[in-house]
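For this view, one protein chain was removed and the others were kept in their places.
Note that the chains are named A and B in the order they appear, and that numbering of residues resets to 1 at the start of each chain.
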Amino acid sequence: MNDDFSFWKEFKSNRKGVAGLIIVGFFAMMALLAPLISPYDPNATNPSLFLAPSSSVHIFGTNTLGQDLFSRDVYGAQISLIVGIAAGAVAVAIGLVAGLVSGYMGGLIDEIIMRVVDFFIVIPAIVFMIIVAALLGPSLINIIMVIGLLSWAPTARIIRSMVLSIREWPFVESAKANNAGNTYIMFRHIFPNVTSVLYGNAMLAISAAIFTQAALVFLGVGNVTSISWGEIIRQAYTTGALSSGDMLYVLPPGIFIFVLIFGFILMGYALEEIMNPRLRTIKG
Amino acid sequence: MIKIKDLTVSYKSRTGKVRALDSVNAEIGNGEIFGIVGESGSGKSTMAMTIMGLLPRNSLIEAGSIEVDGKEIIGLKPEEARKIRGKKISLVFQGAMNTLNPLMKIEDQVAEPLLIHREAKREEALRRARETLEIIGLDSYTWKKYPHELSGGMKQRAVIATAIVMNPGTIIADEPSTALDVITQVQIMNILRRLQREMDITVIFISHDFPLVSEMADRIMILYGGKVSEVGSNRKILEEPGHPYTRGLINSVPTMTPGRRLEAIPGEPVNIRDPPEGCRFRPRCTFAGEGCETYSYKPVEAGQGHLVYCVKYGEGKNAGSS
Partner (left out) sequence: MSGFQKYISKRIIFAAISIFIIFTFDFFLFRLMPGNPIQILYRSPALSPSQIASLEQQFGLNLPMWQQYLLFIKNTFSGNFGISIYYHQSVSSVLFPALLNSLILLIPATIIAIFLGIITGKIAAWRRGTTLDGAITGGSMALYSIPTFWLGGMFILLAIYTRSLPVSGMYTTGASFPSFAAQLADLLNHMILPLTTLTLVLFGQFTIIMRNSLIDVLEEDYINFAKSKGASDNYLLARHAVPNAELPMISVIAVNLGLSVGGAILTEVVFSWPGIGFLIFNAVNARDYPVLQAAFVIVAVVIVLANIVADILYSYLDPRIRYQ
């Protein structure tokens, strides 16, 4: 399992994983190359083009400010990926440390951390996020921190359950016998053995963060001034573009969110399958 | 009477086909305890599962036949095969930890075969289940309990009760006492022996534990790497072992005889993904030499019903060290 080469080989033969990687790669290129791909400055307004329909110059049409929707859809990939990856990283990092400490230390510390985890799993995070984002103001960093700080609990739980079995392994015993410090054992000996689970979990955390960011923006508490897919959909609702049936206004951003999340989920699921062969769909 | 002929079973895996059993022959007589010994990978559990018709989906019976009381059971339709399981042949599983459904009461689980085979209505089935539990030594205190409320030994008794509730001709006990403590192990063995004697049940007893099998069985078959290496009556096998592997097994058993050295069999167990040419035991055998590489597993008769699968035995050249 720890052999990088065989891991990559397994991943390559997993169709879900490869499909997910292609999807995510596609959107990563879209975000990086946005200035080259988009035909217009996504922020350039043109009062004469109020909700212009699709045409050969504006293939998805324009919004109420006359901004080119295609360009905005392309640029939207940036925010989704930045928030998704950053918030996912915050969540996974906190979850990892909490899970390692909880599982390794055991006893009262474990009990306390696990009750905190239970608490964070139970409370309706989305309501909390809406309120905090509304109170704090919707800067990019606020959104990332709010999502990250409220999404770490599931990771902590999974990591802890793995640590519980790993800490019984002989090499941990022998490290203890050699008087290695707790922090050293946790990060040098146990951490490398939980990374396998971490990858899959990180993908799922990212997909959840992308979803949450879009939802918050849609509800009007996200960063509504920057270009994002959630914002385009929100505008489609508020400007009446949706009810007038303007397909090219609403379809692309929704499909982009959907496909990007699906890509991360596919990758996460593939990684889980590689680590837990019981779940495999295609045996062989 | 169970007749196994040229049974060859393999598993499909990523790296190709793995043969778990290769041209195995055996005859198991009514009312006897037939022991099958082998280390892991010898094919002993595959044999149990093949007879039960419970091989996993990635397996394939390449050749051979199994006749139960004169009736072929390989290739039966699922519906037909189902009628044999639990009714004519039943299984006592390895260990006792997770063999029972945690959500069902003991008596319900024991009564289940009767309901599945529509042998009795619920009341009647429960009555017979309780009767059987009592025979096995589980009194009314346990009947309405859930598995987690019983000890390992009690659970294994319940499993045996389930296996015999339909009065099957044969039970297959696959490592029935592994994971139990020694005293419970002895009790389970005594129950199996009692069943064979008093109810005339054929017991196919499968274990990696050679001394245990030799204590229980009337006849013993020794498997090595998916092949039979020796088969014969208990007495013959213990007194005149013909195969070097069998002698290795006997010599690696601690005894009370003073001055006798304990010998382990040298080398690693055979890798069935890539077995050696000819005799599978060859790489670990001190007598290996000419002819072993091309050995085609033609048995040598060492006496009445005593077969040794060793080319050197035929030439009289494999004895000496023991």
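Just so we're on the same page, a contact is a pair of C-beta atoms (placed from the backbone, for glycine too) under 8 Å apart; a residue touches a chain by one contact, two chains touch by 3 or more.
None of these values were measured; they are calculated from a predicted model.
Undergrad: With the full complex in mind, choose from A:Leu21, A:Leu65, A:Ile126 or A:Leu248 the residue touching the hidden chain.
TA: Checking the options A:Leu21, A:Leu65, A:Ile126 or A:Leu248, the one contacting the hidden chain is A:Ile126.
Undergrad: Which is it among B:Lys12, B:Lys87 or B:Arg127 that touches the chain not included here?
TA: If we include the chain that is not displayed, B:Lys87 is the one touching it.
Undergrad: May I ask you to list the residues on subunit A that touch the chain which is not drawn?
TA: Residues 16, 115, 118-119, 121-128, 130-132, 134-136, 207, 211-212, 214-215, 218-221, 230, 233, 236-237, 242-243, 245, 247, 250, 253-254, 257-259, 261-262, 265-266, 269, 278-283 of subunit A touch the chain absent from view.
Undergrad: What residue numbers in subunit B mark contact with the hidden partner chain?
TA: 52, 54, 82-87, 90-91, 93-95, 97-103, 112-113, 116-117, 145-146, 148-149, 159, 162
The criterion applied here is as follows: only the chains that are shown with their structure count from here on.
Undergrad: In whole angstrom, how far does the Cα centroid of subunit A sit from the Cα centroid of subunit B?
TA: It comes to 52 Å between the two C-alpha centres.
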